[in-house]
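I have placed the structure first, in the form of structure tokens, so that the comments after it can refer back to it.
With one protein chain withheld, the remaining protein chains of the complex are depicted in position.
Just so it is clear, A and B label the chains in written order, and each chain counts residues from 1 on its own.
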Amino acid sequence: MFNAKVKSEVLKGIIDVTSPLVNEVKFNITNKGISLRAVDPAHVAMVDLHVNSKAFEEYKAENMELGIDMNKLGGIMRLSSSGDTVSLEFDDESNRLIVKIGNLVRRMGLIDTAGMPDPKMPNLDLPGKVIIRASELNQGVRASEAVSDHLALTINKDNFELCAEGDTDTVNLKLPKDLLIELNASSKCRSLFSIDYFSNMIKSIKGEDPITIMLGNDNPTRVEFDIADKKGHVTYLLAPRIESD
Amino acid sequence: MFNAKVKSEVLKGIIDVTSPLVNEVKFNITNKGISLRAVDPAHVAMVDLHVNSKAFEEYKAENMELGIDMNKLGGIMRLSSSGDTVSLEFDDESNRLIVKIGNLVRRMGLIDTAGMPDPKMPNLDLPGKVIIRASELNQGVRASEAVSDHLALTINKDNFELCAEGDTDTVNLKLPKDLLIELNASSKCRSLFSIDYFSNMIKSIKGEDPITIMLGNDNPTRVEFDIADKKGHVTYLLAPRIESD
Partner (left out) sequence: MFNAKVKSEVLKGIIDVTSPLVNEVKFNITNKGISLRAVDPAHVAMVDLHVNSKAFEEYKAENMELGIDMNKLGGIMRLSSSGDTVSLEFDDESNRLIVKIGNLVRRMGLIDTAGMPDPKMPNLDLPGKVIIRASELNQGVRASEAVSDHLALTINKDNFELCAEGDTDTVNLKLPKDLLIELNASSKCRSLFSIDYFSNMIKSIKGEDPITIMLGNDNPTRVEFDIADKKGHVTYLLAPRIESD
């Protein structure tokens, strides 16, 4: 059983953080809320997402799994306006998710979850931590896209740095401790990442919203932020690229 | 003789309802106003349009026909702003339509109306009638586009229903009598239509504006609404698609 009502923007937020990485997703539904964990087809990135039942206007659920096509759900949600309440209901008999926006009813076919993996979140020791405003990070990533396809993130004792190097051009964003919300590193941490993936991971979060980045040396990065008015939380893991020089 | 001045948005309205179905159109001009009736190249839909001379700022005309390329006229009109007054004048000598926007003068070649048909509006007995707000209908049609290429319209004694069925997904918009502006049906009427065509017919009308839909059983639908601040009226006919099951 799953029967919930939610503001359009909360559901759109879940779609925005998930769909750039994976299309077919397994929603794990309990009476506490919805969670999902998925790895992208190339096994480079993982998204882990929890939304508390308190993020919903109404919420009734027993433990169950729903196999969702995020593009399809995204298509339906584009018909809703900000402020609309969307109703979600699992129809056991037909194995459909019934999405209602106003008087509109869309019955959506579900994906068989039998073959879908349950990826484990690896236990990583990432000694560097920085909390940065979304707009600053976004500008650095967008600038990097013009000069390279990978970027280096570095956390020092005193600053956070984003670097991208092309053949003739470089991009550098260096933020001292006082321009960051938080900085924590006992020693220097530096890893290299795909700009495409990193850009997809942060593009749904805007403005002054804080993003937490955990970093090691040539290790994956963990990127986290809140969604759904702090009643939901997203964690990404992104595998490093190996420095060629 | 034809010499008229009209607000840009009235002329744009005529283009918006006509050009999605037909490009080459014969304007029938009298001292009462302008009318046109045309069938789309695939003979699936007909558009019939009247604009009263009162919709014009100035209007002087004798009976005549003008063969208009709607894309061309649309292109000129994109250079005008909302609120601009556009002057239209037929130049007998050169067989051109002279379109003036501010100080700009465009002399537009006309299409020979000799070979253009005068389609008759078929006399249809369509027992079902519903008047619906444009935004509701639009949302239903847009949702349908994602699951199928045809939709079924049904008028019952108590409600109006729009349905589209795909392989796994369905869209359903069911509006009870009290959510409609008007509902009139002695018995159930149901017909199937191409979503593409139906979408083109209603996409120029927005918001709370009322659309009248007349329906029979496996019969064409007649869709009507006002344009030009109620000084003009559009009637579409759309042939049904045959149910395959």
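By definition in this document, contacts are C-beta pairs under 8 Å (C-beta built on N, C-alpha and C of every residue); 3 or more make two chains touch, one makes a residue touch a chain.
Because the structure is a prediction, the values reported are computed rather than measured.
Asks: Which of these, B:1, B:42, B:105 or B:181, touches the one chain of the complex that we don't see?
Replies: Touches the omitted chain: B:105.
Asks: Check the options A:11, A:175 or A:228 and report the residue that touches the missing chain.
Replies: A:175
Asks: Return the single residue from A:28, A:103, A:139 or A:235 that touches the missing chain.
Replies: Among A:28, A:103, A:139 or A:235, only A:139 touches the chain that is not shown.
Asks: Since one chain has been left out of the picture, which residues of subunit B touch it in the full complex?
Replies: 72, 75-76, 79, 96, 101-109
Asks: Residues of subunit A in contact with the chain that isn't shown?
Replies: Within subunit A, the residues touching the omitted chain are 136, 139-140, 142-143, 146-147, 167-175, 179.
We adopt the following convention: only the chains that are shown with their structure count from here on.
Asks: Starting from the mean Cα coordinates of subunit A and subunit B, work out the distance between those two points in Å.
Replies: 44
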